[in-house]
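Following: one structure in structure tokens, then a few remarks.
Of the protein chains in this complex, one is absent; all others appear in place.
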Amino acid sequence: MTTIYAKCISRRGWLRWTLILSAAAAFPGRAWAAVARPKEAFSATALDEALAALGDAPQVHEGIQFMTPDIAENGAVVPIRIQVDSEVLPNVSKVSVLVEMNPNPLAASFDIPPGTEVYIETRVKVAQTCTLYAVAEADGQLYMQSRETKVTLGGCGG
Amino acid sequence: MKRHHLCVAQFAVWLCSAQLVADEGVFDQYRDLMGDENPAVFIVDEGEELWFMPGGPESTTLEACDLGLGPGITAGAYVRFPRYFADTDAVMDLESRLVYCMTTIQGRDLKTLTAKPYSQRGDFGTEIEALVTWLAAESEGATIAPEQTHAAERAMFNLGEEIFFYRAGPHDFSCATCHEQSGMRIRLQALPDLTSQSGASEAWGSWPAYRISQGLVRTMGWRLRDCFRQQRWPELQMGSEVSVALQTYMAVNAAGGTMAAPGLKR
Partner (left out) sequence: MAGRIRIRAQKKGDITEVKALMRHPMETGMRKDQAGDPIPAHFITEVSVFHGDQPVMQGHWGAAVSANPFLGVRFAGGKSGDIVRVVWTDNQGGTGEGDTTIR
């Protein structure tokens, strides 16, 4: 399990991970193997390429609630929220955020063990007005929801 | 030339007023999603550490620095600025007072300190920014009450008022062009009426602020300097008479309001 991380973190960090993950492994009741970084998807430079690296073509699913602002005054900080109702779409184990027009569309990906709500809030950079995608993986199948966020230039005020 | 100036002035008025039709709800929606988690909390901590950290050739802390309430007294000091100091025989803003303390107490080099008072692209905050942010937080909830007892302080207010309404530069702008009416905006940003107590106190009381678009805390000194840049005026120097005068004008107009800094801005 630890070898997954060895490539992308420092020796010091690796030691920390070894400790943390062995501690986690000591509780088989909720044993959960964190998944490797989706490197290929992160390095993709086009939306289709990034989506393909995450899995088979995603289907639109209304069970994914995806909130982004209609207008962001500056693309440097765009707050987003993804929430999935487990009764409508059960067994979600991974949630990803993609920004269509960014140089690398995949912004972040979250592995979610059983017991954790499928609820993620974060803030991402959006290079220009475009569509943002929330992609959820459940039982090996991808589902998605999308929203457009307009990025304006800031004025001077505030 | 006159005609040209008139057009520019009309354009400015249009720029400031046209946005009134924009939907207020759009910004609220963004704010709701942002929540109230302000990264300025980190900069407050860093400023406090810098105050108590020995520095400069003298390897001393800033605890002997007198911000007007006596050496080392930081709580409630921010709201009395800008103010007159007998030791320098000058009205100073907080930034120039900090520079004074750093040079006289810590023995640090004035040129180095003032070469880059504000963060530039790629920077992650300056010492002055962190100290000012912490000191503002040390006055959180306090009533804005700048000193106006000394004749030099009153003269500074009068100078500030004059500069506020002074039209200059290639666009023939004054600060008042955008800041003497309420309900005006540039794009999505509301423009405070700095001639009114409510507008001035909301503005004065919410800086320094974390500028989310820049990932940095910005001080009122920087805010004014950027207004000068946008008016295409010469660069406003930190701690200069013009900067201190404008800050005095704003702070006095804001008197009675409450400090709520560090703020969180677009």
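Labels for the chains are A and B, by order of writing; each one numbers its residues from 1.
In this section, contacts are C-beta pairs under 8 Å (C-beta built on N, C-alpha and C of every residue); 3 or more make two chains touch, one makes a residue touch a chain.
Note that the structure is predicted; figures quoted are calculated from it, not measured.
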Among the displayed chains, the hidden one touches A, B
Chain A residues touching the chain left out here are 5, 8-10, 12-13, 16-17, 20, 23-24, 26-27, 30, 32, 34-35, 37-38, 42, 76-79, 81, 99, 102-104, 106-113, 115-117, 119-125
Against the hidden chain, chain B presents residues 35, 37, 39, 41-42, 45-46, 49, 120-122, 124, 212, 215
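Keep this in mind: only the chains that are shown with their structure count from here on.
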Cα centre of chain A to Cα centre of chain B, whole Å, reads 38
The chain B residues in contact with chain A across the complex are 26-27, 29-30, 33-35, 178, 185-192, 209, 212-215, 226-227, 230, 265-266
Note: in the complex, chain A contacts chain B through residues 67-74, 76-77, 79-81, 121, 123, 152-158
